[in-house]
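Dumping the structure here so I can ask a few things about it.
The chains shown are only part of the set, and none of them has been moved.
So that you can tell them apart, the chains are marked A and B in the order they are listed, and the count of residues begins at 1 in each.
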Amino acid sequence: MLDLHEATSPEVGQAISKGAVAVLAVGAQEQHGAHLPLSTDTVMAQGVARRIAEAIGGLLLPPIAYGDAWNNEGFPGTLSLSPDTMRAIFMDIGRGLSRSGFRALVIVNGHFGNREPIALAARLLKQETGFPVFHLDYPGMEQAANDICDSKPAAPTFYHADEVETSMMLALAPHLVRMDKAAAEYPTFPATFGMEAISLSTFNKSGVFGDPTSSTAAKGEALIARIVDESVKLVDLFLSDR
Amino acid sequence: MLDLHEATSPEVGQAISKGAVAVLAVGAQEQHGAHLPLSTDTVMAQGVARRIAEAIGGLLLPPIAYGDAWNNEGFPGTLSLSPDTMRAIFMDIGRGLSRSGFRALVIVNGHFGNREPIALAARLLKQETGFPVFHLDYPGMEQAANDICDSKPAAPTFYHADEVETSMMLALAPHLVRMDKAAAEYPTFPATFGMEAISLSTFNKSGVFGDPTSSTAAKGEALIARIVDESVKLVDLFLSDR
């Protein structure tokens, strides 16, 4: 594994000549209640991406610390990139990796709003350059959360500042978690949620969806291990015919 | 000072209500020879930005870790965003800060190739929203380098993996510097440099421009102090009539 934040150019040159796979975490600058930092999605995605890179001998790129978090802009500190800007970032990085001779790019996405621009860039890069891009959204997380966590999510597969995310943050960056400020909120979703452009702050007070109070680093560690295992299996499959 | 990587949404909300100024470092993922990491420009810009934020009580945004480094793409590990993508990032962030009620944005740029998209975004944001953007390119660096460093730059105001950058990295992130690999190179610039699109790797072997061998953390500390002092003076001027 090579962390491209720390590595030098000659080290990357050597890795490329052996068939380097780049791993890129994509997060967000987004409110996560009073107990988690604005960088939560980035920290988590980078944490998972680092372990995947370690497992596959990949080259870990600096993470993208901003995402499309438009529906959380009602809360201070959230800062979004538009979907077009997000796509442009992935296109530029993908083209650069392709020109440089990388074998493939694995994107580890930590924020729901980034899914579409990532998937679209993957498709367009394949069409334009043939460069293979694989994108992961914490595979296996639903099952793992079910198995490991005590509280229920506020909505199916909706994990935001809850036990899942808080536990993962306790495992990855405990100094950034204020457990004394963790408090549950189970907001009532509007019946039309997902069918019109609704800001989350119109029905969510604290920025928390679910109950983070029983979060522990051990649970976080277990969640990460499950996600990483599942991810590595899928990446291996993806790379096997390339 | 609030580091928005670590801060929570309510903390930012409080800061905004008191007139928050955002500080954003912009770096690059770019080769810096065999002794400096690919993240050199990001680490340096973030280091300077952090001290400026401390001095002015600003809110430090997560840095932009990619820049437009097209002319270094001949060296492995360099990854560029296009000028249009860079501009889009600054436009999105500027619009978001403006909507959120921030007072101003100060951009600390650590990479030459980012100057134009930053300046253009500053102009367009002013026209579109009136939001004030201030952008700094290490003010006072030339004089400081002259005063503090022993070696000459490879070309006037051209500091790349040389004594200036290496000293600053020794001050900011010594664990990322391989001084044993530091070696001087004074490449001969083509007479037509700057008048056509020339890849640096066509006339530069090691990725180093100048002589990093006499770099020290103390020199780096002195350089940073001078740049920060000068920057804070200018930021204060900029903010004084806003």
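Details
By our rule, a residue touches a chain if its C-beta (ideal position, glycine included) is under 8 Å from a C-beta of that chain, and two chains touch if they have at least 3 such contacts.
Computed from a prediction, not measured in an experiment: that's the story for all the values here.
Here 2 copies are displayed; the structure file describes the full homo-oligomeric complex as 6 copies.
As a convention for this text, only the chains that are shown with their structure count from here on.
Centroid to centroid, with C-alpha atoms defining each point, subunit A and subunit B lie 26 Å apart. The touching residues of subunit A, counted against subunit B in their complex, run 4-13, 16, 29, 31-39, 42, 61-63, 65-66, 73, 75-82, 84-85, 88-89, 92-93, 96-97, 99-100, 176, 178, 181, 207.
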